[in-house]
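Please see the structure below; I have some questions.
Just one protein chain is left out here, and the rest sit where they should.
Showing subunit A:
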Amino acid sequence: MSHHAKRRLLALLVVATLAVLVADLAGHPAVDAIRSASGTVVGPVQRVLSGAPPGRVAELAAENARLRAEADRLSREVQALSQVRDLVADGAVTGRSVVIGQVVASEASALGGRSLTLDVGSNDGVAVDSTVVGSAGLVGRVVAVAPWTSDVQLLGAAQSVVAVRVGDRGLLGTVSPIPAGGGADDDGQLSLALAQPGSPAVGDLVTTLGSVGGRPYAAGVTVGRVVSVEPQPGRTTVTARVAPAVDREGLDVVAVLVPAARDEPRPVVEEPVGAPGGEPAGEPAGQRGGDVVGAG
């Protein structure tokens, strides 16, 4: 081949190469055809050269992978089951109709706090303002419901306020997130404000007060324990810090309490006839009957 012919051929090939290069950068489908064609032609040679596993070994490797996936799935199920057992063993669920759900998504809210998505929704009987509990205690409340999922506002999210009872005496108060600038936010602690005079002790159990019809918060669910009491001289009510009972970062299996509205009047408790130390019948019911209700 003459020198000139070589130069012409070189120029032609360079132009062709540049065309392919530009086509590939522009995402032209013809380049993908080149790729798959080269794989089809050269691939078998490479398979032989690399000593790809013969049939039996490949079969066993595939079975191994399948069994490992199965084992992973089963251990996951066992874990979920043990969490369900914990949930059922806990007092918060007994005697209530619940739907067991699993956390499928979690997001840090722009307003502070976090919100979760559960894999249960209105088709499972979940309604807005249902209470969500974990095996340790209160998780939050349902704020939005879709047919198969629901969104949960976690305890301690911005603007979440829970009416609570504190300690053996049942002091009334509210638990809310610690306001911005209100001191160090230690491990997601919450702020407890008592609504009446009285002083809680460190270690007092904080449980929900409950709302009408159990919405948004059912009564008697553990919220957490008092970890510190802030002295506020000159004020009749006291604020304290509460450590939530549930680990809000590691939530997995939770129960949604399906609210059941009362549809028949509560019976009047009457003193049994001939009871010792008889007070006038009906009076205790007048004084103590009926739950104290409080909005969440």
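To be clear about the criterion, a contact is a pair of C-beta atoms (placed from the backbone, for glycine too) under 8 Å apart; a residue touches a chain by one contact, two chains touch by 3 or more; residues count from 1.
By definition in this document, contacts and distances are computed from a predicted model.
Participant: Write down which listed name, "Putative spermidine/putrescine transport system permease protein", "Rod shape-determining protein MreD", "ABC transporter ATP-binding protein" or "MBOAT family protein", is the UniProt protein name of the chain that is not shown.
Facilitator: Choosing among "Putative spermidine/putrescine transport system permease protein", "Rod shape-determining protein MreD", "ABC transporter ATP-binding protein" or "MBOAT family protein", the correct UniProt name is "Rod shape-determining protein MreD".
Participant: Looking at the full complex, which residue from A:L10, A:V57, A:A89 or A:V212 touches the chain that isn't shown here?
Facilitator: Checking each option in A:L10, A:V57, A:A89 or A:V212, the one touching the absent chain turns out to be A:L10.
Participant: Name, in rising order, the residues on subunit A that touch the hidden chain in the full complex.
Facilitator: 1, 3, 6-7, 9-10, 13-14, 17-18, 20-21, 24-25, 31, 34-35, 38-39, 42-43, 45-46, 49-51
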